[in-house]
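Note that this complex is displayed minus one protein chain, with the remaining chains in position.
Right after this comes chain A.
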Amino acid sequence: MEANGQVTTAGQLVKQRPRRQIRVKTWNRSTVVTRATLLILAGLTVYAFFSFDYKEIDFVQAMLATFANLKSMFLEPHLQRFTFGHALYQVLVTLGLAFLTTLFGAVIAVFFGLLAAENLSSKWVSSVVKGVVAFIRAVPTVLWVLIFAVAAGLGSVAAVIGMTFHSVSYLVKAYSESFEELDKGVIEALKASGAGWWQIIFQAVLPSSLTYMISWTFLRFEINFAVAVAMGAAAGAGGIGFDMFMASNFYLDIREIGAITYFILAVAILLEITAAKLKKRLT
């Protein structure tokens, strides 16, 4: 009986509510803009598929051919034009390019990062450095390499300079932001005891932000490895990227591309694992 009584009261409560829909979202500017954007993008996608020039390709056949290519690439890889040892050496060359540019970039970026951190330099200097760095970062690495190739010629020199250039701009932003996160009280404390700028940098700022700096630098190293592969192909910087370029564009050997891809994948995974381990040990 008691249970029955409760049910009726609950039913009465529901009846007392005015019967109108309750909206969870309100219509404000941001929801209108997001929805309009999504709608326009959806419309454009549909339109694009209708307006493609398909050149009377048989869709099913094309799909099957692609799968066949992928299958021979990844399931039947082989090394025909060079040995395993050579491939390993070329991967090391590419890693070397990534390491060199990251190292150069990191050393230069520490200095400019200090100048770009608002709490360590003046507001004026900080905004100038940040502005220049943002401009450099906005231009892709590949483009910088090609720009420097005008002076240095296509090859490893242009690749090193261009990649260093972009690494510096990337790391300056990363470093300066970790410097800015430092508790300003620590700087105040050392300043109050009469310590100078360089002493504060080396005794308080760098020890406090070292973990951030190392993890950012390693992230950039991973990026630089990927870029170094592309530079081998696009700018003739050597390394595994160049072999890949030759296998695909010159010998048209899909199976060799597959083998090289596995090499690069293995190194990338290795880097990832190292980075994770390093981070764990540092904190």
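The definition used in the following text is that a residue touches a chain if its C-beta (ideal position, glycine included) is under 8 Å from a C-beta of that chain, and two chains touch if they have at least 3 such contacts; residues count from 1.
Criterion: contacts and distances are computed from a predicted model.
Per its UniProt entry, the chain excluded from the display bears the name "Phosphonate ABC transporter ATP-binding protein", taken from "FMN-dependent oxidoreductase (Nitrilotriacetate monooxygenase family)", "Phosphonate ABC transporter ATP-binding protein", "4Fe-4S dicluster domain-containing protein" or "Protoheme IX farnesyltransferase".
Check A:Trp27, A:Phe50, A:Trp124 or A:Trp198 against the missing chain and you find that the one touching it is A:Trp198.
Considering the full assembly, A:Glu188 is the residue among A:Asp58, A:Glu76 or A:Glu188 that touches the omitted chain.
For chain A, the residues touching the absent chain in the complete assembly are 183, 185-186, 188-196, 198-204, 207-208, 210.
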